[in-house]
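One protein chain is absent from this view; the other protein chains keep their places.
On to subunit A.
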Amino acid sequence: MCVLFLRQRNVFFQTVPIWFNKSYRLRTGTARKWDKYDEGESVSRPGKLYSTAIDIRNTVGNVPMEWYQDYPHIGYNLDGKKIFKPIRNKDELDEFLDKMENPDYWRTVHDKTTASDIRLTDEQVDLVHRLQKGQFGDVNFNEYEPSVDFFTNEVMIHPVTNRPQDKRSFIPSLIEKEKVSKLVHAIKMGWIKPRKPKETTPQYYDLWAKEDPNAILGRHKMHVPAPKMRLPGHEESYNPPPEYLLTEEERLVWEQQDAEDRKLPFLPQKHSCLRAVPAFSRFIHERFERCLDLYLCPRQRKMRVNVNPEDLIPKLPKPKDLQPFPTTMSLVYRGHTSLVRSISASPTGQWLVSGSDDFTVRFWEVNTGRCMKTLEVGGAVKSVAWNPNPAVCLVAVCFESTVLLLNPSLGDRLVVSSTDQLITSYEPPEEDKEQAVTWALSEGPEHNKGHRLTLTHPKAVKQVVWHGKGDYLSSVMPDNSSNLQVLIHQVSKRRTQNPFRKSKGLVQCVSFHPLRPYFFVATQRYVRIYNLIKQELTKKLMTNCKWISSMAIHPGGDNLICGSYDCRLAWFDLDLSTKPYKMLRHHKKALRGVAFHRNYPLFASGADDGSVIVCHGMVYNDLLQNPLIVPVKVLKGHQITHDLGVLDVTFHPTQPWVFSSGADATIRLFT
């Protein structure tokens, strides 16, 4: 069996099975040659094979001829002699020349077994054509012969065979009778029943006719109902608004995303009319996925609070009802050239003193913003404090290791002169005690400048604080290693004490209790309260801050606020606990200064974010009522320079005004 590839006319191939016993290759000619053949030109040739002068037959059988590739012969003929291959195989050129020159090329086939070309005779070509057309190979075969019935359709009167019928064919079977009688008996006895007709359609009835609410199983209480399918949005419409359609980029992104990452499980599409809407290809998928969800997906009951965010905001009294408090910036005191570290207002509220890093102390008139005096001191001023006693006109200034007591000679002249008298009236005691600081009286030009007393400390001083009465003064020399960190000076007696025997950590700031003989010392994380008379520790407050920066005491004396570098402000109610009553995280950056107002229920905090936040802090006389803290105003105005904003805040002693000094070398008054 072999397969012939013939090129029909000019275009296509056709496969034709031919029952030769060997494989032939009929080379195809061009259309021209076919035409020639059709004209019957080559019919003149005798119907003989091209090379059948000798009848060569290969006897190797149906084996692949590749086996003889390496041999000189190609098989054996009928006599058992070797059939040799032709000396020279035809190469491409020969083939081509043959194709061009030989008019019978198209009807020549190559016999692999004998390695010879055979020219097909006309009969053979005819046969091939007929087979190609699906006709019988034999020309003379008539496929439409008249049919002859095997059997006649006429009923014959005589039987075909003459055998007499069996007896059993007309006598009823006994076995059958027995079987039937058995069945009949079984039916009679009711053993066999007629088969019921099968119900194919399900029967429905009122299943819930007797609804029994008690029949609800405990299981149903544990049941977690599956959430319903999500309802479609506008984007699922067949004709959505144009803004719901994806842009080209979004569509590309959608196509590249994994199916799980996609926000939309489908592409929104717009169709001009209902007629144009195609079937949704993933419909069955989606339903199937829903089925999977229903029976495979683990469920869990989760409690979620339904919170209205507005309800979370605490209901506070309106700031409007808590007036007065400073709301607007009304004055800017300019003059300093470097950061203003510290400010302090005079007890009358007429003057303001400020100390700056430009080595000057300036005195301002509060109402006009005029700089009344400028004093050069020999160092960056760390802290200034106006004596709170209205009968004394003294200002404590600290820079480097010196605390300077100044008489600014401002205000009531009587007060000024009485202050000078107070200082000069000092009589040194008989026995001169060794003191930690040296007290020196200023004279000459320094006296004229306003210097009165100079206290030279052994170490750099960071803060000075007056006692409420105005006689005692405390200075802080932060140093972790020694017990000489806090000193208390008495101005009238020019005496200095070191109240602490032991260092309890780096002291940040100190303060006197406004009414009672208590002394507050803030170290890095704790505030300790000492009783100065009993000389003992009364309380230790845990501030929960990392590093305290400032501290202020409520004029009532029972409350205290601490500002810290970690942006927090802690309010302590000393009667309540040693832990903060409230932590306020209002500022975004480190707090630098805090202050209480003397009369009004106000406190303020200044921070590095350049804002001063004024809060209403009402303390009630009723011990049962906790203080009310309401932020009332965020005051902004200071520029942030070198990451520093507001450095100190202080309130006006009588008015609801707040001063703030900042790193931008200005002092601002908010009224």
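Some observations on this one:
Quick note on the criterion: a contact is a pair of C-beta atoms (placed from the backbone, for glycine too) under 8 Å apart; a residue touches a chain by one contact, two chains touch by 3 or more; residues count from 1.
Heads up, the rule we're going with is that contacts and distances are computed from a predicted model.
The listed options are "Vacuolar protein sorting-associated protein 26B", "Pescadillo homolog", "phosphatidylinositol-3,5-bisphosphate 3-phosphatase" or "D-isomer specific 2-hydroxyacid dehydrogenase", and the UniProt record of the chain not shown names that protein "Pescadillo homolog".
The chain omitted from view is touched by exactly one of A:Pro278, A:Gly378, A:Pro428 or A:Pro445, namely A:Pro278. Looking at A:Met229, A:Val332 or A:Leu414, the residue that reaches the missing chain in the full complex is A:Met229. Touching the missing chain, out of A:Lys177, A:Arg299 or A:His447, is residue A:Arg299. Checked against the hidden chain, the listed residues A:Glu123, A:Asp138 or A:Glu286 yield one contact partner: A:Glu286.
Touch with the hidden chain on the side of subunit A covers residues 195, 200-202, 204-208, 211-213, 215-217, 219-220, 222, 224-229, 231-244, 250, 260, 263-264, 266, 268-269, 271-275, 277-281, 283-307, 309, 312-316, 318-320, 584-586, 613, 629-634.
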